[in-house]
Structure formats: structure tokens, C-alpha cells
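Left out: one protein chain. Kept in place: all the others.
Showing subunit A:
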Amino acid sequence: MNNNTEASPDTKPSENENQNNEIQEIKEFGTTNLPQEESNIHCLSIIGQVEGHILLPPHNKTTKYEHVIPQLVAIEESKQIEGLLLVLNTVGGDVEAGLAISEMIASLSKPSVSIVLGGGHSIGVPMAVSADYSFIASSATMTIHPIRLNGMVIGVPQTYEYFNKMQERVVKFVCGHSKITKESFKQLMLKTGELANDVGVVLFGEEAVQTGLIDAVGGLSDAIAKLRELIDAKKAEDNQGGVIQ
């Protein structure tokens, strides 16, 4: 097997034979053994660093927008897929890539539910609120802090203004897609005494819900149940719309 697409994982001989048969099937008939049950819910996981315009060194676990954005387009386009489950466990990353993915999810016509597990820090916050409904595990945390100065910094007031503007994009998106107000979000960003070397705040699951950032505390079953509910509601709405017109 020289071709990449024909490569198969190295397993036991009997299984290898099965795989060869399957590859034969693909070659001869253009068919493959699809799993019996097709899922109408697709799952997108945002893990590690969100990679932006610069390729991060391989020691980072990254979520790349060139992977994620076409997947979101495919989900929007697909007739079988009815909902999106967004699973977040991220330490943050590039502002523009994060906001790009958030905007894509927010503008999806299909119902979406996000769930924050472990951590949804920094740029993970707008991504978490971009879904129609958001969950957070009670042990999960979200760190909210100001956008820091990276790269070349010139000590002029304009630098501060520039970062303020960049930060404003994040604040605006988060407040536009969750129940938190601009004032209280900025207050959390600038809170002192909670983070060792920085201003900001760490929110636990329940706290994130209390501030209005996240809709509910819950786990996988809650998220799937909510997503199915949203899918059914959308179907009902679509049907009704057809009758009226």
C-alpha cells in the first residue's frame, strides 16, 4: 500500500484481511461500511491553545481555525446534521481566531449547545457563550482577565488605547451573547486579589452561572437533552412557518 488513502492501521492479521476487503469494496463499488446509526448531532471540541495566524510550536496542543471553520461550514451545509455540541477545554489563544470561530458558531442556523469542561479561559469565554445555550461543569473554571501586552510595545498612550480596543471586541461579543452586562464583565476582568500575578478572576461553574455568563451548570446528558429540545423546537417552528405561508 503506497497510497496514503489506502493505508490501514496495523492490527491483527484477521482484522487486516477484513480491512483489505473493505478497501477492496471502496475501490470496486465506491461504497464503505458506514456505521448503522448516523448521528444528527456533531461534536466540535476546542482544546488547548487556539491557534491563530502564527503556527504554534508542537509542544502546544492546539485547535486550528483552518480545521474548525470548514467543519462549521460543513455542519451548516449538511442536511443530516441538526445540531452542534461544542466541548470546550481551552487555555485561550489568538484573539482573532477565537472570535472568528465564535462568530461562526453564533451565526449557525442550526441549534448549538456548548459545554465547558475543565477550563474555558480567556478567549474560551466568547467561544463558550457563542452557542445558543451554554453549560458548565461544576468543577470547571473560567478565567477572565484583561488582554495583556504581547510583542513589541511602545510606551505611548496609543498602545493602551489599541489594547483597549482589542479588548472591547471580546467584551462586546461576550455581552452580546450572554446575560452578563458590560459593566460587570469589565469589573470581573479588572478585579484584584484573586490571580497571583494579574488582575482578573477565576469563576467556578456555579459562579459563572450566577454572573449570567453561562446559562446553566450541567454535564453531558444535560447538554444533549437541551440540544435535542432546541432541535425539536426549531423543527416545530419550521413546520409552523410553512403552514402560515
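Here is the rule we use: a contact is a pair of C-beta atoms (placed from the backbone, for glycine too) under 8 Å apart; a residue touches a chain by one contact, two chains touch by 3 or more; residues count from 1.
The rule is short, and it goes like this: contacts and distances are computed from a predicted model.
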item: Protein that the absent chain corresponds to, by UniProt name, given "YlzJ-like protein", "ATP synthase subunit c", "Chromate transporter" or "Anti-sigma-W factor RsiW"; value: "YlzJ-like protein"
item: Touch criterion as defined above, residue of A:Asn89, A:Ser114 or A:Thr143 at the omitted chain; value: A:Thr143
item: Option from A:Glu96, A:Glu194 or A:Glu207 whose C-beta touches the chain left out; value: A:Glu96
item: Absent chain, residues of subunit A that touch it; value: 1-2, 4-5, 7-11, 19, 26, 32, 35, 37-39, 41-44, 49, 52-54, 56-60, 67, 71, 74-75, 84, 91-96, 98, 119, 121-123, 143, 145, 147-148, 150-151, 163, 166, 170
